[in-house]
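As structure tokens, the structure follows; a few thoughts come after it.
Excluded from the complex is one protein chain; the other protein chains are retained at their positions.
In order of appearance the chains are A and B, and numbering begins at 1 in each one.
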Amino acid sequence: MQNSEILTQIKNKFPDLFVEEQSNAVVIPKTALLGIVYFLKNEMGFTNCHCVTAVDRKDKMEVVYHLYSFSNHFMLTLKVMVTLDDLALESVTPLWRSADWLEREVFDLFGIKFLNHPDLRRIMNPDEWTDYPLRKDFKGRILFQDRRRKGLKDK
Amino acid sequence: MMTMVLKGLSALGFIAVSAMFLIWLERKVSAWIQNRLGPMMTGFQGTLQPIADTIKLLLKEDIVPKGVDFLSWWLAPFFVTVPVVMAFLVIPFSSKWIVLDLNVGVLYICSVTSLCVLGIFMAGWGSNNKYSLLGGMRSAAQIISYEVPLLLSVLLVVMQAGTLSMQGIIHAQAHGWFILKPQLALAFLIYFISATAEVNRVPFDIPEAESELVAGYHTEYSGMKFAMFFVAEYTNMFIISAIAATLFLGGWQGPWLPGVVWFLIKAYGLIFVLMWMRWTLPRVRMDQMMSFAWKVLTPIALLNLLVGGWFMLK
Partner (left out) sequence: MGELFTVNMGPQHPSTHGVLYLELVMDGEIVLSCKPHLGYLHRSIEKIAENRTYTQFIPFTDRLDYLASMNNNLGYCLAVEKLLNIAVPPRAQYLRVIMAELNRVISHLVAIGTFAQDLGAYATPLFYAFRDREKIVELFDEICGGRLTYNYIRIGGLSGDVPAGTEQVIKDFIKYERKQLVEYNELLTYNVIFLARSKKIGILTQETAINYSVTGPMLRASGVKWDIRKEEPYLVYDKFDFDIPTGTAGDAWDRFKLKLDEIEQSLRIIEQAIGAIPEGNPVSKVNRVFRGSGETYMRTENPKGELGFYLVADGGLMPYRCKIRSPSFSNLGALPELVKGLNISDAVCVLGSLDIVMGEIDR
């Protein structure tokens, strides 16, 4: 199985969508995410959501899904672009339970909101933390300790 | 009267020394089983380690956690330790070395040792800690259920000997230990298993299950109070082994050596078995243990009692 094959399959199924292939990944529009992953899981046999992550491209965010099909022995890299002014997209947790924590991690480290996620909380960082450490504009030198100390003084 | 006091005092002294020795022994036995050396730095083969431990525990701060039920938290260590000391009243170390040969010795020792559960439960309840509470609850359920097969197996010995006095039972074994009789051998097994559960040793260490409940009912205790639980635990081990030696292994009887030596050899031999089990077996689960007590051990003990009694009548 090839990326192009899946691309044509998706194009046949959703003819009016703009789907393209970029550096070994299939890029799909945000609005069609749920429809396409539903199609991929139920009809293309991608039963395993191996990994969900994101990349900060400075002008936009990429959410990257690694889906795996045990029957076809194929790993599909699926990308969804998210604009900075609307950092939210649908959660795939209802389809794959494994996406639960992975999406929480993306939310925690990038600040991308997943709509309809059952339990969207920070997973690594403390709940009162306001920054998103894996964004490129995050300054690593601001120590959490200092903030907490300031916060305590305010109270 | 005076000799009585002296005997009592020497029993107390024995408890302290024996607990220390047992703690050292446990460390060494576990080390041998696990390819380690155990304590080596304090004295020859670490023999002074218990003394160092005692000093450490004596000097430690007695931490009182927030929100404890003070009375039961404070009294619990005493409720655990006192019955253990009381039990020594009737343990026959040799034909002469017994504080008081009560004519209801077996009844007395069984009722006194089961008082411990009260202290353990108080500790679990009073500590204001959920792990302790779970430990205390487990312990209450466990000790009460294992009391039944334990008493049933002891009853058979009493029937065989025709007396409740500890010395009397030993004298009844002059012509052969009770363990050599088939129905009593089974009773011995039942007794030993139930007694292991009574003193919360592996595989029945459910009340203090380290990997689940941290340390169970004595999680919150420190310093001398913790030491009291510790001493009680090890002395309890000695007591159940001493009772087993008395009831089934002929007590202080034996050739060549003086009685007290025979008695200690038998008791410590059984303690070694307990330690051996502790460092080898995994722990059973709460419900498995309870169903084992009620569905397996108790019916067998009852049946054993009936069959044994029938044989005696014949």
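Throughout what follows, a residue touches a chain if its C-beta (ideal position, glycine included) is under 8 Å from a C-beta of that chain, and two chains touch if they have at least 3 such contacts.
What you see is a predicted model, and the numbers here were worked out from it, not measured in a lab.
Listed residues B:Leu102, B:Val214 or B:Val260: the one in touch with the omitted chain is B:Val214.
Between the chain not shown and the residues B:Trp73, B:Tyr131 or B:Trp177, the one that touches is B:Tyr131.
Taking the complete complex into account, B:Ile33 is the one of B:Ile33, B:Ile51 or B:Met312 that touches the chain left out.
Seen from chain B, the chain kept out of the figure touches residues 30, 33-36, 130-131, 134, 137-138, 202-203, 205-206, 209-214, 278-288. Contact between chain A and the absent chain runs through residues 23-25, 47-51, 53, 55-56, 64, 66, 70, 73, 75, 77, 96-98, 100-102, 109, 122-126, 133-134, 138, 140.
Here, only the chains that are shown with their structure count from here on.
Mean C-alpha positions place chain A and chain B at a centre distance of 60 Å.
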